[in-house]
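The structure's right below; bear with me while I get my questions together.
All protein chains of the complex are present and in place, except for one that has been dropped.
Order as written gives the chain letters A, B and C; numbering starts at 1 within each chain.
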Amino acid sequence: MARIKLGMVGGGNDAFIGGVHRIASRIDDRYELVAGALSSTPEKSRASGEALGLPRVYDDYKTMAIREARRKDGIDAVAIVTPNHVHYAAAREFLKRGIHVICDKSLTSTLSDAKKLVKAVEASDALFILTHNYTGYPMVRQAQAMVAAGDIGKIRVVQVEYPQDWLTRQEDFKQAEWRTDPARSGAGGSTGDIGTHAHNLARFITGLEVESLAADLDAFVPGRQVDDNGHVMLRFTGGAKGMLWCSQVAPGNENALRIRVYGDKGGIEWAQEDPNYLWFTPFGEPKRLITRNGAGAGDAAARLSRIPPGHPEGYLEGFANIYSEAAEAITAAQDGKSAAPEVVYPDIYDGLRGVEFVDACVRSSKRNGAWVTL
Amino acid sequence: MARIKLGMVGGGNDAFIGGVHRIASRIDDRYELVAGALSSTPEKSRASGEALGLPRVYDDYKTMAIREARRKDGIDAVAIVTPNHVHYAAAREFLKRGIHVICDKSLTSTLSDAKKLVKAVEASDALFILTHNYTGYPMVRQAQAMVAAGDIGKIRVVQVEYPQDWLTRQEDFKQAEWRTDPARSGAGGSTGDIGTHAHNLARFITGLEVESLAADLDAFVPGRQVDDNGHVMLRFTGGAKGMLWCSQVAPGNENALRIRVYGDKGGIEWAQEDPNYLWFTPFGEPKRLITRNGAGAGDAAARLSRIPPGHPEGYLEGFANIYSEAAEAITAAQDGKSAAPEVVYPDIYDGLRGVEFVDACVRSSKRNGAWVTL
Amino acid sequence: MARIKLGMVGGGNDAFIGGVHRIASRIDDRYELVAGALSSTPEKSRASGEALGLPRVYDDYKTMAIREARRKDGIDAVAIVTPNHVHYAAAREFLKRGIHVICDKSLTSTLSDAKKLVKAVEASDALFILTHNYTGYPMVRQAQAMVAAGDIGKIRVVQVEYPQDWLTRQEDFKQAEWRTDPARSGAGGSTGDIGTHAHNLARFITGLEVESLAADLDAFVPGRQVDDNGHVMLRFTGGAKGMLWCSQVAPGNENALRIRVYGDKGGIEWAQEDPNYLWFTPFGEPKRLITRNGAGAGDAAARLSRIPPGHPEGYLEGFANIYSEAAEAITAAQDGKSAAPEVVYPDIYDGLRGVEFVDACVRSSKRNGAWVTL
Partner (left out) sequence: MARIKLGMVGGGNDAFIGGVHRIASRIDDRYELVAGALSSTPEKSRASGEALGLPRVYDDYKTMAIREARRKDGIDAVAIVTPNHVHYAAAREFLKRGIHVICDKSLTSTLSDAKKLVKAVEASDALFILTHNYTGYPMVRQAQAMVAAGDIGKIRVVQVEYPQDWLTRQEDFKQAEWRTDPARSGAGGSTGDIGTHAHNLARFITGLEVESLAADLDAFVPGRQVDDNGHVMLRFTGGAKGMLWCSQVAPGNENALRIRVYGDKGGIEWAQEDPNYLWFTPFGEPKRLITRNGAGAGDAAARLSRIPPGHPEGYLEGFANIYSEAAEAITAAQDGKSAAPEVVYPDIYDGLRGVEFVDACVRSSKRNGAWVTL
């Protein structure tokens, strides 16, 4: 099976997430990184490209899109790993040339950009994959499958949270800088950066949409322009209720994304920092701890897992699963087919929902926590 | 040191909480149970009294109050462990006769009763102790002391929750019956029964009051007349924010009361089901697990603990600590003194705050989650 | 039901374990402490007795045994809570006068004393109860019942350990002093003080006896006269194998007694510091976490438990269960009956097995870890 030729926009030397995408693309050997426009200046882009030994390095993404589209051996897909405000403009260039796009979240920094990007995707033959990576964890798939199978009954309550502590104080390093700048990150701070992950995870596992929400956002660190803590009450389609907490000022929390879902027959619980475990608590029975590929785990987890139970897989493997799902879909598309039904990845509409979520949080909080619809 | 002569109202044979109070009163040998009006009917009261070998059994609490007040060797204090709607009328009878009252929570079933009870306490020389028992756990005291000492800095975020699962389905056993009857329990279901514990614990540890809240309450089980799940956003004095979740329909949760408090210098975390542990997470340092009487634990925990670290104390010891604090206060009062400053117990105003909390939750939820002041 | 009149030998003011016995005897209201010879000197004994408000205080245990035996309202039972080397001589005085004995472990400081005590018990009508308290934990009973019911199949492997850290350095406080003095504690240090607990727990849960063992004992702290760390390999009746580790020099461990038992159908795991949980791991199924009185827990646990699931019981309640079992047996004996079959407590033979275990460890270690029979 031929490897997919991949380009990359953003992800220069000092960017955290670019390296993650590159490793994720390598793990299952379905991609070959051959081109890049890795930084916002030609000089940095070239330096980063050389350091990575890339065959083709471009000064900017538009040049890359144009030239790669013309080559016979041009890239099949591009990974866009820039700050959010660049996503729309960059993605558009590749989509309109039929190059598949794998885009980091958040989808865009504004709702209007998000809507334009939806149109761009709908107008293109190319696929659009959003790396809401946490849905790539095998035990998240297991949870989703169990909920879909009715194992916990009709859903009543969803508790989801994503606390971190890295912005507890005013920071000036690069990762912190653009993520707290509304011009580049969007109107949401913690809501945009990690609240969207929590929101997407809840949607993915439950299969429910958030219809309305009430939010109380804060910027606790003096001078911060975007929220660093968000409290949100949720109302889902079908009557389920939820709470969502995101924070970047909760000392002792690294990436403590955690979800609990309760139905009228049982509950499930999953935590990102210990991702190989899933608690299943059928009402009236002892709690059960299901492990990745262990007893009680099923096909949904197994097809995205590489090794037997008891040997942990982590964040990079979960991220790689998004890439592998994308590879399945891209390969199928190249053959003029649809991917198999079990192939699932976050798409443009998941991205739109995320931006709508941030927009709704900000609107609600400005109106003193009034309920707003998404 | 002479033991305090104790009477009991409620707590007949089939009542859960009466037995808990009796054990709690025995553990530190400061009380002697000598009288009781243990049930709502004279027959049951007498049967229960005999089963317990009580010296003096009465048909009803009023008779008990009158007669015990007249005896030279009459009771010094009474424990009231009836359903909530009886608390006010029963407490009044003893308070006006100078008999100290140890009362189970919730304080009353209505806000108007609560306010009347405040007046009755203020008009009496007798003490009023409310058994918000969770504040008796040594590591809750430790948490309170650390917060007061500034170990976590200025508080920003409070996350508190109390999920249970015992009312996941429609139940008809006695414990469930009165607790889901608004006439006996009050307008709040889960908010009243366990939300008040969460609210009180947050107040106790942080030293902050909830100024306003926004609540979204549900009765998920068909036909249930009171809430069985409550989502509440909190705003505290001084600018801290919080979330409170209480539920009786969350399968897999027994009494999963848990609190996390985050300040600008660090965080703490405590869970009722594993009460001998306290996580302390100073920002920028490794997480520390402090154990009851272990390294890092201090006097506040030690004075309410009986055994060395590594041998767990539990719910009954925490409950006994409320009784022992009450004994300190009652003994001091008998000598015309105040108890030492470290003697702390939940009082009538804590009870009032709890009833106000329930009232505010119900009001907010009826107004579609609007923010209401307490 | 009349309370059992209890005396106490040892347990003066500064003794840890005496206070534990007194609380344990009170929790279920089956005993009344009425007499004591609480210390090794008459002065200290009297001072401690007064502090406790004991009706009758004696200068020494022999006087107490003689005089109480003569009284019509004399004690029914005595708790012996002295250092080990006193147990035999003290117990004998009460046994020969028909007074039931509740004795702290280890049974004696020498094997010859243990054998003489067996004879004294066999010659007496009185009962002898040894407070190997950990077998009083409800979930230990649950484990024992599950093993007996065949839930884990034929036992193959037993892993049991009891690490502590309080003797990591040379200490001079009282608790450390007698426990590291072979004349008072016995030839085993950690093996005697805590290894016996581990050994007894393994025997209790599995129903198997240790036939032979190979031990490698150390005294890591310079100048220490008894072992402070013991490594032991075990061979049980029926072919099961085991390992036992006891240590008082393992920093970070408080009372980390823990047992794991594996059979050909499944496994169980229990830890003293989190005693309300029991892991059950049937082969080929997800791990199950059974909680005290929760789903999956049975009668064996429930009959020794006072409160619903999710409210933890601890060390004192487990200790109280030994007292309550003893009360059942003593009451039955007073009526000339046997206790019901479910009434179980550690007896003189359990004590003998413990002393034999220590003796075997010391013998084996002296012979360079050769296998020795018990």
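In this text, a residue touches a chain if its C-beta (ideal position, glycine included) is under 8 Å from a C-beta of that chain, and two chains touch if they have at least 3 such contacts.
Quantities reported herein were computed from a predicted structural model and do not represent experimental measurements.
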| item | value |
| --- | --- |
| Touch with the omitted chain, as defined above, among A:G53, A:P222 or A:P341 | A:G53 |
| Absent-chain contact - pick from C:Y58, C:W245 or C:Y345 | C:W245 |
| Missing-chain contacts mapped onto chain A | 1, 16, 19-20, 22-23, 26-29, 53, 164, 253-256, 272-276, 291, 294, 306-317 |
| On chain C, residues whose C-beta touches the chain left out of the figure | 152, 156-157, 159, 161, 165, 168-169, 214, 216, 218, 220, 229, 231, 233, 235, 241-243, 245, 247, 249-253, 260, 262-267, 269, 279, 281-284, 287, 368-371 |
| Chain not shown, touching residues in chain B | 280, 284-291, 294-296 |
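Operating definition for what follows: only the chains that are shown with their structure count from here on.
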| item | value |
| --- | --- |
| Identity of the chain that, by mean CA position, is farthest from chain C | A |
| Centre distance in Å when chain A and chain B are each reduced to the mean of their C-alpha atoms | 43 |
| Inter-chain centre distance, chain A versus chain C - centres from mean C-alpha coordinates, in Å | 55 |
| Separation of chain B from chain C, taking each centre as the mean of its C-alpha atoms, in whole Å | 35 |
| Residue numbers of chain C (touch at least two other chains) | 291, 294 |
